[in-house]
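Here the complex is missing one protein chain, while the rest keep their positions.
When the chains are written out, they are named A and B in that same order, and each has its own residue count from 1.
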Amino acid sequence: MRETLSFKAVRAVVLTVITGIVLLPLYVVLVSSFKPLRDVSGPFTWLPETFTIEPYIQMWSTIPLAKYLFNSLIVTTLSTALALVIAVLAAFALARLRWRGQRSFSLLVLSTQMFPGILFLLPLYLIFTQIQRTIGIQLNGNYAGLIITYMTFSVPFATWMLMGFFASIPDELEEAAMIDGTTRLGAFLRVVLPVVRPGIVAVGVFTFLNGWGEVLFASVLTTSDTRTLAVGLQAFSSQVDVRWNEMMAASIVISLPVLIAFLLVQRHLVQGLAAGAVK
Amino acid sequence: MKQHRRAIALLATAALGVTALTSCTAAPSDDEDVTITWWATNLASSIQRDEEILTPILERFTEETGIKVEFEVNTWADYYNKVLGAVSSGEGPDVMSVGTTWTQTLADTGAFLQLDGTRMDAIGGADKFVPASIAAAGGDAEGGPSFLPMVNGVTNLWYNPAMFAEAGLTEPPADLDSFVEVAKQLTIDTDGDGSIDQWGLGYPAGSAQELSHTIFAFGRQYGGEMFDKDGEPTLDADGIVEAAKSLTDLMAAEGIVSTADVESTQSQDMYQEFIDGRVAMIWGANPVPAFRDAGFEDYAPGYIPVIEPLIGDPIQTHIAGVNIGVFAETKHEEAALELMRYLTDVETQADFWNELELLPTNAEAYDSGAVEKTEAFEIYSDILANHADTFPLNSKTGQAETLIGDAMKQLFARAALEGPLSEAAIREVLEQANTQLIAAG
Partner (left out) sequence: MSTLIQEARPSTPAGPPAKGNQPTRRRRRRNVLPYVLVLPALIAELFIHIIPMGLGIWIAFLSLNQLSIRNWINADFIGFTNFLNGLNPTTAIGSQFFGTLGRTAVYTVLVLGFSWALGTAAAYFLNARFRGRAVLRTLYLLPYALPVFVSAIAFAFMFNQRDGIINKILVDDLHLFADRPFWLIGSNAFVVLVIASIWTTWPFAFLLQLAALQTVPEDVYEAASLDGAGRIRQFFDVTLPMIRASNVVMLLLMFLATFNQFTVPFVLFGPSAPSESLLISPLIYQFSFGTWNFGLGGAVSTMLLVLLFVVSLIYIRLVMPKERIRRA
């Protein structure tokens, strides 16, 4: 549709304001990362009085940052992939099929979002321990436990959200495909899934960042070898000093892979339903 | 109720897809090539540094005993929940480091081996320790303590001699009133812009943990104890109320502590303030490594002031540090006890002091030539021997620490916003904390 001048003006104003809100804290993080520690803890200055890149060098040896980065990438990537597959299947069953227990299942899954996360902490550790003792699969302290945990924590959200996305696609779309003899699931996977690609990407981003920033469970379920970034960042605060500048520098560096990933996927966020795909 | 519990237990087990009978205990492994695990905690300027310090120490242990140690350095922020996880599930390392103030609460869980006669002998006997140190680890417990002191620390005063000289002062006075006067002389506007930029005392008034420790010590000076003789909570004791009044007044009435300090949530913030020359004095537990890291040299140790006339005991600090215990589920009790012995032996203890500047708990170490007897060492050990006491050893100590710390934090925030607090207002807040403590688990 044609964009009038006044529309463009409103858009410019709104986006400028939002950009300002977004940038201010990011700028504080950025500028702090280039200051010596004594300036970070002193009065705020818009520009560093003493510009230093020392934090970006020092941070790698203050904590094993590279190892934490690697751990986080493994855990979050795998948990995201698994959660998406599981959630897509479940959301399809919930949004498109009729079966006994459907509502109970969807409400059960939803109810997990109503219980404070912190309360899951000890029971989960307990259950992992029981699983290890009885069937010998170790889950405490290794990648597997954390991957399963993050995957599961994202599934309810992802399932419900995808259900919402699937629900907005008319049934006729896959019914048309089924006339060609494809199964319901096949039609769904081939026809509906590509249409809701933005939704799947969005849910994937959500799932990924869920694990990327999670601290509480990672702190209990990891060892020094499997520790993830968000937990590891806390180690910039030691008994002796708190290296705020290195912590900020590290946050920026670890956000780079995420930033690149965003740049790559953002296109898919806005390329779902080409005009006219649904009539 | 028994029925109920069994049903739940069965359900839980069944849900896990197992039969109740398969719970197996792994056979104890043979003596050769024993590997034990140890959860250590951050003590140095970074966990990397901790690893560098501990690695050679533990390699020497392996050489001596043939026992391998897999250790893991934990940051304090995450550690507490991790210990809880281990305690509630029975899945944990063989040896665990814990904070001194958690000692009694964790001992009560029964998740740590009690070090009775034979076990204590394996470690070298209770006599090997400084009496105050082992007492602070629960040494008098019936059936033996569950923890041993690994290293101790005390909180003391640090001052900036250059600032003192500039104000025509020599050293910080020992009694609180004179201390306040001196601190007032040090609270100045150095650049003449109309606002104070050098404060007499820097205090992390936003740290519930620091506050709980300070109120313990000052409460004792005023004759207030956190638990009475029968072990019942008395967080609202008169002495504690008076101590809280006098502490909050340092900020609100005397003006020697900046109100901005209520936003300082950890003692390290104050080390930085001190390094940056914004405060003339701090109370801190071994900030020297921070000073050294920053290349800062204008510091000298002293003593935390005591009220005069003294009403209670001349306590300046609680006995801080790290205790170690053997996890009750260990399959390598002997090896774990060996590690406990080794960590508290003179040579290792000397290493801890020389590398980390944390006080030995081994009595002999104080006479050992291996320990570098610096000025700080003399002051720390004097404070430990004469001016420090054990944070109460009560089942509810951990809870008391949290609750009184929170209450003090609330009081300081109010003092910063509203000015000096009345004793009645202070009492009300402490009473509430006490009620919660009584109701706590």
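Here is the rule we go by: a residue touches a chain if its C-beta (ideal position, glycine included) is under 8 Å from a C-beta of that chain, and two chains touch if they have at least 3 such contacts.
Note that this is a predicted model, so its numbers are computed, not measured.
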Going by the whole complex, the chain not shown touches A, B
Which of A:Leu78, A:Ile169 or A:Val240 touches the chain that is not shown? A:Ile169
Residues of chain B (touch criterion as defined above) contacting the omitted chain: 1, 4-5, 8-9, 12, 15-16, 80-81, 84, 87-88, 90, 105-106, 108-111, 206-208, 258-260, 262-263, 265, 395, 398-399, 402-403, 405-406, 409-410, 413, 416-417, 432, 435-437, 439-441
Applying the definition given at the start, please give the residues of chain A touching the unseen chain. 1-4, 7, 11, 14-15, 18-19, 21-26, 28-29, 32, 41-44, 85-87, 89-90, 92-99, 102-120, 122-124, 126-127, 131, 148-149, 151-153, 155-157, 159-161, 163-171, 175, 184-185, 195-196, 198-199, 201-202, 205-206, 209, 212-213, 215-216, 229-230, 233-234, 244, 247-248, 251, 254-255, 258-259, 262-263, 266-267, 269-273, 275-278
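Convention: only the chains that are shown with their structure count from here on.
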Rounded to the nearest whole Å, what is the centre-to-centre distance of chain A and chain B, using the mean of the C-alpha atoms as each centre? 37
As the complex stands, chain B meets chain A at residues 12-13, 16-18, 22-24, 42-48, 72-78, 81-82, 84-85, 88-91, 266, 268-269, 271-273, 275-276, 287, 289-290, 293-294
Given the complex with chain B, which residues does chain A contribute to the contact? 37-38, 41-42, 61-64, 121-122, 125-135, 140, 215-216, 219-220, 223-224, 231, 234-235, 237-242
